[in-house]
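This view holds just a subset of the chains, kept in their places.
Chains here go by letter, A, B and C, matching the order in which they are written, and residues are numbered from 1 within each.
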């Protein structure tokens, strides 16, 4: 499918250890790898251009968010993994990005360990989807598309 | 459309002051009334039987959740309004209900007043969608349907 | 006295256990019953139509506040009893009501038990009178009238 036909462009950012999806604690995070998830999303949302970035480095995630300022995106979806709970620097980068932004968490962070029950990114995003497994990514895209 | 064709049955519960949707603080909660929202959801998800219950009474919400145990539902969606933040009694009722359960919040409760940043219902639900406006209800249904 | 002559209409809401006024802990709450208090207020403020509602049910109080939206009131006076300290749902209902709103407490809640020293309703009201006994109701009416 020719890229120029896509009428939306969305960036998904995944944070530390999410490259392990499918192998790490599958009873919590499911059995699909990031690649599986992306393939499925791109098939399902054929009209959306889905960019993807994963890193274990806080600084690279900030760089990527800043780069997004130049990219004419329609939305940003971020699952910052454990950075969710303390990276005020990522939060500041998100604040500087004037786009619809949705936080996604695969597991239900609000019923896990105490430290996971706070998101310092939340005040910098527009919404959050959590606990719905990897389906959360698709719901976020759909929410932006509709 | 004949009801017997519906292959899913989902109950949506809305808590206190959500009957005011469309009139109360529309800059936060949007302009659609509950009726508008339900009509739209029923049109969009024609294959799903959508039951709805709204009450300002904590006890009635608990009664309704208990009644759901007899109803062969496929899922429960709850936006408990301010009860979200302190009704351990509703949380206990939810714990006793063996169904997929999703919490929906229209506004982004995690970037509002401090007391709104805690959900005592979260540990009793499977997931949460918040900050995505009234679209959250539809995303929750879709998450259950897929 | 003909009701049409009244030039103000004020609703007083009393919360849980305030129906016991006059019998419960009179050393704290005084010896007058709610009826005595209302009779006295109506005599004193003959030009004000004073509506009254008491309930031990949080939900009924919320319903009553919502109903007030249709009633062309000039003010609301609320003594929510123990709900003062935790009913965010009543606070939300008050926020949605665009009227002068005054919280009244018969005893001086700020010099009693710790849990009584917080009012979750305060940020949703315009003012507070407390510790002045049942005279507080009259002062609140007067403040609205003048």
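Following the convention adopted for this analysis, contacts are C-beta pairs under 8 Å (C-beta built on N, C-alpha and C of every residue); 3 or more make two chains touch, one makes a residue touch a chain.
Note that this is a predicted model, so its numbers are computed, not measured.
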{"item": "Subunit count for the whole complex, all chains sharing one sequence, 3 displayed", "value": "12"}
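What we mean here is this: only the chains that are shown with their structure count from here on.
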{"item": "Intersection of contact partners for subunit A and subunit B", "value": "none"}
{"item": "Proportion of interface numbers common to subunit B and subunit C (over half same, under half different)", "value": "different"}
{"item": "Most distant chain from subunit B by Cα centroid", "value": "C"}
{"item": "For subunit A placed onto subunit C, the superposition rotation in degrees, Cα atoms, nearest 5", "value": "120"}
{"item": "Core chain by centroid distance, with centroids computed from Cα atoms only", "value": "B"}
{"item": "Interchain centroid distance [CA atoms averaged], subunit A/subunit C, Å", "value": "48"}
{"item": "For subunit B paired with subunit C, centre-to-centre distance based on mean C-alpha positions, whole Å", "value": "32"}
{"item": "Multi-chain contact residues (two or more partners), subunit B", "value": "none"}
{"item": "Touching residues on subunit C, where the partner in the complex is subunit B", "value": "57-60, 62-63, 66, 86-89, 91-93, 95-96, 120"}
{"item": "Residues of subunit B touching subunit C in the complex", "value": "15-17, 19-20, 23-25, 55-60, 81-83, 85-86, 115"}
{"item": "Residues of subunit B touching subunit A in the complex", "value": "102, 108, 110-111, 119, 122-123, 125-132, 135-136, 139, 142-143, 146"}
